[in-house]
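One protein chain omitted, others in place.
Each chain gets a letter, A, B and C, in the order it is written, and its residues are counted from 1.
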Amino acid sequence: MSHNSFGHLFRVTTWGESHGPALGCVVDGCPSLIGITEEEIQFWMDRRKPGQNRFTTQRKEPDTVKILSGVFEGKTTGTPISLMIENVDQRSKDYGDIKEKFRPGHADYAYQTKYGIRDYRGGGRSSARETAARVAAGALARKILGEGVKIQGYLTQIGDQVIDRNRFDAEEIEKNAFWCPDPVAAKGWEEYLDGIRKSGSSVGAVIEVVASGVPAGLGAPIYGKLDSDLAGAMMTINAVKGVEIGEGFSAAALTGEDNADEMRQGNGKDPRFMSNHAGGILGGISTGQDIVVRFAVKPTSSILKTRDTVTIEGDNTEIITKGRHDPCVGIRAVPVGEAMMACVLADHLLRHRGQQG
Amino acid sequence: MSHNSFGHLFRVTTWGESHGPALGCVVDGCPSLIGITEEEIQFWMDRRKPGQNRFTTQRKEPDTVKILSGVFEGKTTGTPISLMIENVDQRSKDYGDIKEKFRPGHADYAYQTKYGIRDYRGGGRSSARETAARVAAGALARKILGEGVKIQGYLTQIGDQVIDRNRFDAEEIEKNAFWCPDPVAAKGWEEYLDGIRKSGSSVGAVIEVVASGVPAGLGAPIYGKLDSDLAGAMMTINAVKGVEIGEGFSAAALTGEDNADEMRQGNGKDPRFMSNHAGGILGGISTGQDIVVRFAVKPTSSILKTRDTVTIEGDNTEIITKGRHDPCVGIRAVPVGEAMMACVLADHLLRHRGQQG
Amino acid sequence: MSHNSFGHLFRVTTWGESHGPALGCVVDGCPSLIGITEEEIQFWMDRRKPGQNRFTTQRKEPDTVKILSGVFEGKTTGTPISLMIENVDQRSKDYGDIKEKFRPGHADYAYQTKYGIRDYRGGGRSSARETAARVAAGALARKILGEGVKIQGYLTQIGDQVIDRNRFDAEEIEKNAFWCPDPVAAKGWEEYLDGIRKSGSSVGAVIEVVASGVPAGLGAPIYGKLDSDLAGAMMTINAVKGVEIGEGFSAAALTGEDNADEMRQGNGKDPRFMSNHAGGILGGISTGQDIVVRFAVKPTSSILKTRDTVTIEGDNTEIITKGRHDPCVGIRAVPVGEAMMACVLADHLLRHRGQQG
Partner (left out) sequence: MSHNSFGHLFRVTTWGESHGPALGCVVDGCPSLIGITEEEIQFWMDRRKPGQNRFTTQRKEPDTVKILSGVFEGKTTGTPISLMIENVDQRSKDYGDIKEKFRPGHADYAYQTKYGIRDYRGGGRSSARETAARVAAGALARKILGEGVKIQGYLTQIGDQVIDRNRFDAEEIEKNAFWCPDPVAAKGWEEYLDGIRKSGSSVGAVIEVVASGVPAGLGAPIYGKLDSDLAGAMMTINAVKGVEIGEGFSAAALTGEDNADEMRQGNGKDPRFMSNHAGGILGGISTGQDIVVRFAVKPTSSILKTRDTVTIEGDNTEIITKGRHDPCVGIRAVPVGEAMMACVLADHLLRHRGQQG
């Protein structure tokens, strides 16, 4: 057991606080002889890093990743890979007020109650900065999965604005600030989120992550089910309040015949599925279809609106949270969700290989 | 790592197939000197056992639990507790047809592809019979949590029929066959589910499980978050396709100010929360509020409707699944969801005590 | 984490007490499609079972193993394998005296202090009966390792009687009651141990277990080193007080040049080693040479000699332990040591395959 680790054969341990000198992760169990460079990891880091447009936090962090161990002459050696990202733009003075008061909806109160101490600067360990380490680990996981596995995340909803699936165009995802596959929606979201941002408020989002090319057979029933591990992994991302696989909550309203993904003879030895209500997982095991995971992110709890709260002594007070915050932290959750998908799949690929050869 | 275990300090390992001689679990890490009898465990078993009314499978299983180890003179000894439930009503001949064909939406195909073999009798390991072992373990977990923690599950939706929260009455839950807290809805569901059942179809459901009296401080960020462990745990239950904490997916549409659970000075040292959008968990740590988890169960995939599928050789065919099946497996998922809640909370109680004393 | 489990991909959880209704284990992670029958497991059980000659406990236990799950039509299915052995010859009345008194050198005091309760009947969980479950699991592990891996244990010392390595003859091991490879020593041990037994005393032993045919590359530095896992595994066997790999403690007195296992070009791609001081493991990884592990077992603490002790209230008293005990529990530790070797190697075989393919 380790509170700050996930995965089993591909195991990631993260460390670091928002305003400490650095954060990072140790990736253990990575197969040897995998070519990897800091530049390749940086490519994924840059997709998550803050301050890239007006819809995310204005904290300026280059999120430059350094490989400290486990890679020799450009290849993994099978030993633990230590990755470090230095914090450079902390501005701790911004956070004076939250030292004494709990932000409603934030982890402040829970950390203080559990540990009797908390690093209040920028949320400390509970800050979304921790997710940078996941993205770094995810870059390695993608290498293990290989070129055949594609992982793509995108927003399907921001606040109460939902995409129109009829306009879904994967090409659009990287063309707007929202990882939005619906170009019409993306346009509208700019104005919508500008309004949220200017009012000092925030909204939530729904992110969908799809992995294609995943071989059948990954996942280890009963308590190592692929969907269980994916649900658990996504729920560890800051602010996530719900996770769905495939049809998700909509499946409750379906009949057995509508929900059944019928099968027909395929070209090779594998059958074709006529639909994918299951989201690519049956009985906790991948079927070879696209793995489809969706998760809901709540609105950022650090807002410029006045809210009732208490001090750490328990007295009534009010709080307005200044500082630099994402008006919708769900946007930057897209590369994080992709990274978690990659890590979970890489772990299960190794686990399956271990048990079944 | 263990595919068939969950929990860390309170650790449950389950074993057994639908049509084998028995199934059971080993519970390790249970504190010593806890009074427990077979009768106390049986009380919870009886809530889940099949064949109690026309809305669940007609398989007759007494689900009699035996304590094989770890309890001495009525008290736990701190050593592993082995619990066994013998299967008595297998009727394996019912399942001849599924030996050669894959049920769409069922784990058949995935197990065969992963393992190259499957115990097709009653679904083997993928059968919901496995959940009996969880309920047995949950009875122990409840003992660890003590009288102060109450765990209550119920259906909020069956098929497309949703309860009216204005009619919510906890007293009603145990008075109908559906664990339904809305007496009007419960009445309507009888006719609705009779229709589904008689047509040979099935529907899904949404289950909500609430734990009250849970102390603040449980949960271990980042990858041992209480909500992550709950999401992972619920997703291991057969047929579950989605999990939410508190506001869940609805949180995406809220603004930061609406979602914030404001705090006011309490009577003692703990503050009062003015709402519970968070579902009792902030930053992965319990806050002392009610823990609220919801999960969606898909419709049973074993139905009397004809569906297209393939044989294990990959040839096109059709299938109708005879045998005894739950028209809505979500009903019996209520005691299972409660048990998983109990197990996860008990584990985190011990983990918190280990780290923080 | 699980106190009563070991291994990672091949994971064994044991349960049961000396005088409970049964004991057993759950083996998780076993690859599918491995042929296994109860008879094959029984073959190994019979080597460990008590009462086979006058040098071991006279408790009569057939140690009949039952497969309760995970095997279908003679083959493993990849799901957990539950194995159960019923206790039939408990005779609990023999143990009345130890209810109130602690046997010096026995786990009685430690269990009572830790748990505040203990199943004093036959030592409860601390009884060597628990090792029956390991032998059952070891039978499965041997199947995973395949025919190419041979595991052989034997005694090299009993009390102060040490074998003469010049007379080492592997053929002799199964021909005497002591798993002794030195026929002259074996002859002498009969008289020696008869004396010990008749005087109501006991002695310790040293067991050596050798695995040949183990592929190079097993073991995962740093904290999953093969020798670390072997040392930990052997030290879990009742009464073991020391473990050595290869040269062991003698290595301390060697010079670097004497201890170096020089290498020469082999016939194939693998080199030949000119000696095996390392015991087949370098840097925590198997080299392809024989794996050589030795462990020391202390004398049985349940003896017919009067010893000073205290009652559970802490008052001074004396104790003589009646009942049926092994005059040298080290003899029956041989099949147990072999089983632990098999389980550790099988686990590492799967782990290596998982990481390195």
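Here, a residue touches a chain if its C-beta (ideal position, glycine included) is under 8 Å from a C-beta of that chain, and two chains touch if they have at least 3 such contacts.
Since the structure is predicted, the reported quantities are computational estimates derived from the model, not experimental observations.
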{"item": "Positions on chain A contacted by the hidden chain, ascending", "value": "1-5, 8-9, 11, 13-17, 20-24, 26, 28-29, 32-33, 66, 68-70, 72, 75, 77-82, 114-119, 124-125"}
{"item": "Touch residues of chain B, complete complex, unshown partner", "value": "1, 8-9, 29-32, 78-79, 221, 350-351, 353-357"}
{"item": "On chain C, residues whose C-beta touches the chain left out of the figure", "value": "1-6, 8-9, 14, 102-111, 113-115, 125-126, 130, 157-160, 196, 201-206, 216-217, 219-225, 227-236, 240-266, 269-271, 274, 277-279, 281-288, 296-303, 305, 307-310, 314-316, 330, 351-352, 356"}
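What we mean here is this: only the chains that are shown with their structure count from here on.
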{"item": "Rotation angle (°) superposing Cα atoms of chain A on chain B, nearest 5", "value": "180"}
{"item": "Same or different residue numbers at the chain A/chain C copy interface, by half rule", "value": "same"}
{"item": "Centroid comparison with chain A (C-alpha atoms), farthest chain", "value": "C"}
{"item": "Centroid spacing, where centroids are CA-atom means, of chain B and chain C in whole angstrom", "value": "39"}
{"item": "Geometric centre distance via CA averages, chain B-chain A, whole Å", "value": "26"}
{"item": "For chain A paired with chain C, centre-to-centre distance based on mean C-alpha positions, whole Å", "value": "46"}
{"item": "Multi-partner residues of chain A (at least 2 other chains)", "value": "1, 8-9, 221, 351, 356"}
